[in-house]
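All protein chains of the complex are present and in place, except for one that has been dropped.
== chain A ==
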Amino acid sequence: MNEPTPVSTARAEAEQLATELIGDRADGWDLAGELPLDVLRELGGKGMLCAQVPAAYGGLGLSSAENGELTAHVGALCSSVRSVMTSQGMAAWTVERLGSDEQKAVHLRELTSGRLAGVAFSEPGAGSDLGAMTTTIRVEGDTVVLDGRKSWITVAAYADLLVVFGRHGSGAGAVVVPTDTPGVTVERVPAPLGCRAAGHADVTFDDVRLPADRLLGGAGLPVDWLVTSALTFGRVSVAWGCVGILRACLRAAASHAATRQQFGVPLAAHQLVARHLAELHVAHEASAGCCERASRGWDENSPELVVSAVTAKHLAAGHAARGAAAAVQVLASAGAHDGGPVARAYRDAKLMEIIEGSNEISQLLLGKHALGVWS
C-alpha cells in the first residue's frame, strides 16, 4: 500500500539522481552545516526541487502523490536537501497560485533551471502569529518598495530569489525579490538544531526597490488567505519529508537490531527492542497513509486537502520525532555520533514539530475543524 500510484519515468529518474548526488554525503553536510551549491543547482536544473511545476514551465509536472514519494526519498537521505525542496516548492506554488501568466512564465522557468528560492513568512515578532508581520510592501508608481526583517528563512543563505510576504494596503502581499538587489542583507543563522545545512538565515530588506511586476497577484487579501495556500503546500511536503525520516530510522534501527549481538542473541530477539521496531513500522505506515490522502486531495483539487495537509503534517511530525528518538535508543552508542543518520533524524524531526505550523497551531486548527464537523 505504500505506492498506490505507478512510478513515472520522471520520478524514477529524479530518485536515482538524488541517490547518486546525495549518497552517503549527508552526514558530512550536516556536520559542516553547508550543502554544496553545485549539487543544489544540478537538482534544481533538473526541475527536481519543485517537481510539481508543469512541463510547460520546464518542470517535471509530477502529481502531488509522486512528488510526495520523491520528497520522502530525498528526506530519507538528507533532510537539509528535502528542506530545500519544501522551500523551493512553496515558492513555485505561490507563483503558480498568485502569479499572472507573465510572472509564471518568468519565475517558474527560473525555478526549474537551477536558480534557488525560499519563502519568507516569519519575523522576529511574527512566528505562529503571521498577522503580526511588520514587513511592508508598498507600490510607488511603477516601483514596489519592501522594508522589514524576516527570520529563520530556510534556503535564504543559498537563494537567488525569495518570495517575501508582507503587509500591503489593508491586507498582505507577496513579492519576488532577487537576493542581489541593493538593500537585501542575508545573515546566516549560526548552528541550527536541525536541517543544519538547509541554509537558514535572517534577511533584512532596507528600502528594497523593484519593478512593480515583482508583486504577485492577490495583493490586498487578508494575510491568512494569502499564506494558507503556500503553507498547505509546505505542510504536505514536510509531512512526506517526515515519512522519509521514518524510513531512514527504520532502515538504521532494523539493520542494527538484526546484527548487533547482546546476551548471546541479536538485539531484535529482545522483545523490548522488537517493540521499538514494531512501533516504528506503525508510525511509518500511518504517516505514509495520511500523506497519500493529503496528496490525493491535492491531485483531485478537493477542498478536504486543506485540513488533510494539516492532519498529515501534525501526525507525521509527531511520529518522526518519537520514531527518531526510538531509533537512537535502539542504536544506542552506535547512533549517538553527531551527523549520523539517526542523530540527524533526531534533531531534524524535532524541527518538523515546529515549522509550517507548530504542533500547537496544528492542534488549534484541527480542534476547530473537529468541532465544526462533529459537534
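The rule is simple: a residue touches a chain if its C-beta (ideal position, glycine included) is under 8 Å from a C-beta of that chain, and two chains touch if they have at least 3 such contacts; residues count from 1.
Following the convention adopted for this analysis, contacts and distances are computed from a predicted model.
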**Asked** Between "PadR family transcriptional regulator", "Carrier domain-containing protein", "Dehydratase" or "ABC-2 type transport system permease protein", which matches the UniProt record of the unshown chain?
**Response** "Carrier domain-containing protein"
**Asked** Of the listed residues A:V163, A:V310 or A:V330, which contacts the missing chain in the full complex?
**Response** A:V310
**Request:** Quick one: say which of A:G183, A:G217 or A:G339 touches the chain that got left out.
**Result:** A:G217
**Asked** Which residue from A:S8, A:S63 or A:S229 sits in contact with the chain not drawn here?
**Response** A:S229
**Complete:** Only one of A:P182, A:P211 or A:G372 touches the unshown chain, namely A:G372
**Complete:** Per the touch rule stated above, chain A touches the missing chain via residues 97-100, 103, 171, 216-218, 220-222, 224-225, 228-229, 232, 300-307, 310, 365, 368-369, 372
